[in-house]
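For this view, one protein chain was removed and the others were kept in their places.
By written order: A and B. Residues from 1 in each chain.
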Amino acid sequence: MVMIFIYVVLAVSLDLVMGWAGQVSFAHAAFFGIGAYTTAIMQRDFGTGFWLNLPAAMVMAGLCGFLLGLPALRLRGHFLAIVTIAFQTIVYLALSQWTSFTGGQYGIEVSSVSGFASIERFYYLAFGLSLATVVVSWLVTHSRLGMAWQAVRDDEVLAQAIGLNTTASKLAAFVLAAAFAGAAGVLVAHHIRGVTPDDFTILTSATIVAMVVIGGRGTVWGPLLGAVVFMALPELLGAAARYKLIIYGLLMIVMVTMMPQGVFGVWARRRQK
Amino acid sequence: MTAPLLHFESVTQRFGGLTALDAVGFDVGAGEIVGLIGPNGSGKSTLVNIMTGTLTPTSGRVLMDGQQISGTAPWRIARAGVARTFQMLRLFRTMTVAQNIALAMQPTMEAGYCASMLRTSLARREDTQARRKAAEMLALFELDGFLDHPATTLSIGQQRMVELARGLATAPRVFVLDEPAAGLSPPNVDRLIKVLRRMRDDYGVTVLLVEHVMRVVQAVCDRVVVLDFGEKIADATPAVAINDPRVVEAYIGLGRAKHD
Partner (left out) sequence: MNSLNLFLQFLANGVVTGAAYVLVAIGLTLIFGILNVVNFAHGEFYMLGGYAAVTASAVLGFPLIPTLVVTVVFLAAFGMAAEWLVFRPISGRDPNNAIIASFGLSILLQNGALVVFGAQPQTWKTDLAELPVQLGPVFLTGQRVLIVLITVVLVAALLLVLRYTWTGRALRAMAQHPVIAQISGVNVRKVAVVTFAIASALSGIAGALMSSVFMVQPTSGAMLVMKAFTVVILGGMGSIGGTVLAGLGLGTVEAMVSGYVGNEIRDMIGFLLVILMLLVRPRGLFGQSTERS
């Protein structure tokens, strides 16, 4: 259950980049991992706890989002996607090879959050974070920044011609999304009591992308729905859960070819009629 | 004589072996409507793109109020006070008419993204003012009823008016119009002429008008600049320019330019 909340944070934040700012990013798991490793390393080296590590990790992840976005957003569609994949892979390689700092393939152990050690208590923490993410996402997308993103999606040339700094608005999406992914990372680190590189691979990124695409890009409930469905899928599949990834892949193809607005997008459109 | 608002200084644009503009220079004074005309391929669009930042000139520059604007990003030029319409008609398809116009005013507002997210009183006040301004603009163009209609549900003629309203709402220093009469029926062309005159007379807007429809050029332009194959071949009042033998020659007997 906690994992569902964590993926809600990841999917909703990625949608800021994919659904709103209209860019493709396969680097989300990298920011997820950066957040997780930040809290792990801070706890290991400085002895600090969850409440200090959380903002620190968000800042760290957000900063990395900025550093990636700044050069990457100058590029068009596929080039941007490739750079995000390259970044994701570099982060993964660094986490798994830089053994002295990151513990390599074995990772780092993380202790639980004091006062929230029990599973029910942690559940509330996770719920709180996912709620905060949804609320902030709603506020941002219904603000002038959201309008700017909508403008960029509709017609970027026009957006620039009326004075909107489109690169800056895309960068804002990147940074915001990365920061929340970092927060999710802190949560997961304390939840499973450790961080290892294999929790933050390109496949993880692709799964989050799939959640957003299948749920519905650019909608409030879409990514939320996507996250819940994806996490529930292995339960529903039961024995066939081994085929989970095959189904993810198939769903991504089917959704994009037949229902690009995602499940929620289609439902919302039907409601309008 | 006051310094010109817009100064095109020896603007040259080369694309590989092709010279689209060759040392084109002219001025636009504050409050003037200057027409930019010429046969197809004469370099008008290129000049507009340079003026609005889509292209950087190979050499030469464009100054506005003595400051160089050429070679800077389109959004910066827009914020400096240059509004434009597009030959291909551009509006935000998923937004209403009011949103289209209000969004154009956003870059000049005080409250930033954070204030808007937190819904501060300043942000909300500015939003209300923007909406009121949009309504005012639409009234000017006789489109008041369409404030909250999706922009795409209007006719082409009406959409062009919305484009003009969008630009005018920002109180621009210079308004660049790229073939606003294209595809308009004769009654709409009349309306356009009336609106352009009001923009200059009542709002003091300086306009650079690229146009093929000679009727509009003759009716509203204080001066015209004529381009042919990237060179400036005339810079005079419409009456004088149209009768200039070089201009006639360029249009092969003015039959090429459209008379409505």
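Quick notes on this structure:
Methods note: contacts are C-beta pairs under 8 Å (C-beta built on N, C-alpha and C of every residue); 3 or more make two chains touch, one makes a residue touch a chain.
These figures come from a predicted structure and were not determined experimentally.
In the full complex, the chain left out of view touches A.
Only one of the listed residues, A:F5, A:F26 or A:F230, touches the absent chain: A:F26. In the complete assembly, the contact with the undisplayed chain comes from A:I82, out of A:M3, A:I82, A:I192 or A:V229. Touch with the chain that is not drawn comes from one residue among A:M1, A:L52, A:I119 or A:L203, which is A:L203.
By the touch criterion stated above, the residues of subunit A touching the omitted chain are 18, 22-24, 26, 71-72, 75-79, 81-83, 85-87, 89-90, 93-94, 97, 202-203, 206, 209-210, 213, 242-243, 245-246, 248-253, 256-258, 260.
Please note the rule applied: only the chains that are shown with their structure count from here on.
Subunit A and subunit B have Cα centroids separated by 42 Å. Within the complex formed with subunit A, the residues of subunit B that make contact are 52-54, 73-75, 78-79, 83-84, 86, 90-95, 99, 103-104, 106-108, 111-113, 116-118, 123, 166, 170.
Residues of subunit A touching subunit B in their complex: 139-140, 143-145, 147-148, 150-151, 153-155, 157-166, 172.
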